[in-house]
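Here the complex is missing one protein chain, while the rest keep their positions.
When the chains are written out, they are named A, B and C in that same order, and each has its own residue count from 1.
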Amino acid sequence: MTECIQLAGGKVYDPANGIDGEVRDLYVEQGCMVETPSSSPRTIDVSGMVVMPGGVDIHCHIAGPKVNLARKLQPEDHRRDPHPGTEHTRSGAGGTVPSTFATGYRYATLGYTTAMEAAVTPIGARHTIEELHDTPVIDKGFYVLLGNNIFLQQLIRDGRKEEFRQAVAWWVNATKAYTTKLVNPGGDEPWKGKKNSNVKDIDEKSDFIPVSPRQVIDAFVDTVNELGLPHPPHIHCNNLGHSGNFQTTLETMKTAGDRRAHLAHIQFHSYAGELGKNPKSASREIAEYVNDHPNITCDVGQVMFGKSTIMTADAPLAYMLRGFKKGKWVNADTECESGCGIVPFSYQEHIYVHALQWAIGLELFLLSKDPWRIVLSTDHPNGGSFMSYPKLIRLLMDREFRREEIKRVNQKAINSTILNELEREYTLNEIAIITRAGPARALNLSNKGHLGPGADADITIYDEMADKEAMFNAPRYVIKSGALIIEDHEFRRDYYGKLLHTEPGYDESIVAEVRPFFENYYSIEFPNYAVDDSYLHDHEVIATV
Amino acid sequence: MPLLLRQIAAPDVPMEADNITPDRLTGQGAADVERLALMHGSESRSIGDFFSATGSYDGIIDLQGDDLKRVKFIGAGMSRGTIRVEGDVGEHLGAGMGGGEILVNGNATDWVGPEMSGGRIEIHGNAGHLTGSAYRGASVGMTGGEIMVHGNVRNETGNAMRGGLIAIGGNSGDFTGVNMLSGSIFVLGELGIRTGAGMKRGSIISMKDAPLLPTFSYSCTYRPGYMTLYLLHLSRVFAIAEEYLQGSYKRYCGDSVELNRGEILLYAG
Amino acid sequence: MPETMLLIPGRSSKQGTSLNKGKLGDEYLDITSTVEINADEMVRLGFNSGDRLRLKNHIGEAVVTCVSKKATDLPEGMIFIAYGPTSSRLMESDTAGSGMPLSKHISVEVEKIG
Partner (left out) sequence: MSENVKVVENATCTFCGCVCDDMILTVDMDEKRITKSKNACILGKAWFAEHYIEEDAPVAMIDNRPVSMEEAVEEAARTLVNARFPITYGLSDTTCEAQRQAVAITDTIRGNIDTTTSVCHGPSGIALQGVGESTMTLGEVKNRADLVIYWGGNPAESHPRHFGRYAVTAKGMFTPRGKKDRHVVLVDVRRTPSAPAASQFIQVKPGKDFEVLWALRALVKNRRIDPDIEEETGVSLETMEELVERMKNCRYGVLFFGMGLTMTRGRHFNSGALLALATDLNEYTHFVAKPVRGHGNVTGADNVMSWQTGYPFGVNFSRGFPRFNPGEFTTVDLLAKRDVDAALIVATDPASNFPQAAIDHLANIPVVCLDTKATLTSKLAHVAFRTSTYGINTAGTVYRMDDVPITLRKAFDSPFPNDEEILTAIRKRVRELVLARGQARGATGVSRAAAPLQ
């Protein structure tokens, strides 16, 4: 169903290929970008329009056990935001945790064509893949939660580095994951086993398995880089949301040294101040470190005002947030692997902490010197829905708009930051980097985030408008793998993207090591654990590096 | 002259008629009204397929029919004007309404005035479950306005109510005022069981004695100052016995699993 | 005078195994039309195991066979039955805005036939 298309006369923003708003023609054939087509193309006149690669979301929560539990939890959120079907597309429900169909179609209507689910328990991988299969248009993958895996922690404790490496590789294969994810490493055991406490320091060792978060982080950074997974370990640091946590964040980055690491939703980890008291901004300290260390990539996890849903493998954090309103709360423990917490939430302009979080996110964007290593995200739906990306883009591109918005929020919070002093406005080229080219590079997706020959023909075409929120809210055309999905703002066909995963090599003998642990402590049979190839449908193996 | 909608055909399957509301019919002639859409199951039909319209809207809609039980969402979201219904109506009557008045000379069923914020609903017969309540999953139900039911209601009346007044002439079912946040519920007849479970604040008043949960505790018997005012207001609609105006009430506070700041007042003679 | 009792339909192992053989089979139909009653109460009401009883309420009526159950295992005033076509006949359809009919606590009048 892919066509041969000529996109004629558009202003092209393709930062990976050094193209910054040049008017040129692009050609699509067989789902890819080509220099010159072999057959006669259908020409679409896009003159006066802005052409970019399809957006790439490096960190969001869109599929899997916790996401689905958050969906079940909130009929009131779906009810107010129905997603009608069309002749070509399925119906669904919106809100902060949309149904799978609504998720895919809504990403497409923002011009996003790739998204990575950022936290999946290994035992929930099969579920996640089933949901991703029902998530239309976009290509997708997921990061597998291994940072609180009891078996792996035991290997770290015992200094069995080689077995650790093999076991990580086995787990990535067994789950069809894209990379590994660490969430509050070391925090599960105090939560589940010690009456709901948490690990507080990166060097604090658990009584049960005497391993510190730092040792876990170090082991994963080491192993994942050695294995050459396309994306380094994706790290949700300890102490998320706590005042003074920026020290933990700096220590985490220092632990990585000069090895590749990705820091997730770094805004939530950039707080100064004293523990238990109101936070202050530490965006300068964090931005400085990131600026100076090219091995680090991060996504911001911007907070946007309004309804959100906190969903995280960091269960103690969700319990703490539940304490504020005593509203509905979900805790879900996964055997030997993970915790999980879910709390419906709302960020409000007048609340000091919320306004500060909003400001810190913007500071991080504006203080960043290398747009290639700071990715636009809201940690959907934790900081807000991905549907608020266009507004976030306007906040970055439009200083006057930003000033007006700043006036509407808690001024005490604003006055404790330097946000008012930051004059920077992102250019379209920089937006193309932080939403497309940068995340694609951080993920080592060489066929995405650019429009050079051989790239996947994932393309978004916007009408150029002064109001950047309006512009990024409604692309006129969206092309996915060469198929024209949206034309004149309307869906013209349905399309299901592929699963992106990686297959690092490992020594089969590790299976004999994992199996006895599994047989003792898991509740399903070992041969039924790994996800077999029948679940893959359309997929692409991204090579190790 | 009011707009009269007289039913000419009975629906075979549930019908959703949220266009039957003053907000949509203002300034429309009878022919225009008949062309407005309604849902009959999954098909989109016209009001005129099921109702004949005469007159024109002057602030009042008269809705008459023998088979309105399947007609849902009458007056949903309305903000002004009056709907007068002759007959028994379907679910979601006045859902989310913010103003105006709905009068039903007949019975209503489940979800009368859910999540309404203002206006008035009066039912001369009975209503069903979840009168003046929240929909599932929502933490706040009715926030304002009033619902008066002359007959009986069933379970979960005023579920998660945060404001306004519900008055029931007959009996209520179980879980009256469950998870209530604020506001007032009067039940002139008998309360069902588990009244006020999970309530944080608000008042539930009954003229009969009632079984209460173990998390409600007796505080005193007294004559609340506001009782006379409320009962005089209710006496415009219900027959309020003189002794209720003059009498004392046993006050129970609860729910102790929550804030313990709600009250249940039972007439004590 | 018929006795008013509380009918509690539930699952049982026998019902579970017999339904695999087919819901139209005699075994399943037998199991789902047999009720258990407290042994002391059987004596009080003059019922013997194997007696045919009529259960009746405002929804409908059904004929069942009774067996006695140790007094410690089933309180007086209660009748246990395995779910099935028989219990359906006595079940009210109102769900109180939940989707769930009150399937476990069904008030019935019990009378011995013949």
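Annotations
As a working rule, a contact is a pair of C-beta atoms (placed from the backbone, for glycine too) under 8 Å apart; a residue touches a chain by one contact, two chains touch by 3 or more.
Only a predicted model underlies this, so the values are computations on that prediction, with no experimental measurement involved.
Put simply, the hidden chain is in touch with A, B, C once you look at the whole complex. For the chain left out of this panel, the touching residue among C:E3, C:D30, C:D51 or C:E92 is C:E92. Of A:E117, A:E131 or A:E469, it is A:E131 that touches the chain left out of the display. Contact with the chain that does not appear here is found for just one residue of B:A76, B:V149 or B:L191, B:A76. Residues of subunit B in contact with the chain left out of this view: 12-14, 16, 18-19, 24, 37-44, 70, 73, 76-77, 91-92, 95-96, 110-111, 114-115, 129-130, 135-137, 174-175, 178-179, 193-194, 197, 213-215, 217, 256-257, 260.
Counting over the whole complex, subunit A has residues 63, 65, 67-69, 71-76, 78-87, 90-93, 95, 97-102, 123-124, 126-127, 130-131, 134, 150, 191-193, 195-196, 319, 327-336, 342, 520-525, 527-528, 532, 534 touching the chain that is not drawn.
Seen from subunit C, the chain kept out of the figure touches residues 6, 8, 10-13, 16-18, 20-24, 59-60, 72-75, 78, 80, 83-85, 87-89, 91-105.
Keep this in mind: only the chains that are shown with their structure count from here on.
Spacing of subunit A relative to subunit B, judged by their CA centroids, is 46 angstrom. In terms of their C-alpha centroids, the spacing between subunit B and subunit C amounts to 39 Å.
Shared interface positions of subunit C, defined as residues touching 2 or more other chains, are absent.
Taken residue by residue, subunit A touches two or more other chains at no position, since every residue touches fewer.
If you check the complex, the residues on subunit C that touch subunit B are 96-97. Those residues of subunit A whose C-beta lies close enough to touch subunit B in the complex are 73-77, 79, 327-328.
On subunit B, the positions that touch subunit C within their shared complex are 110-111, 128-130, 154-156, 173-174.
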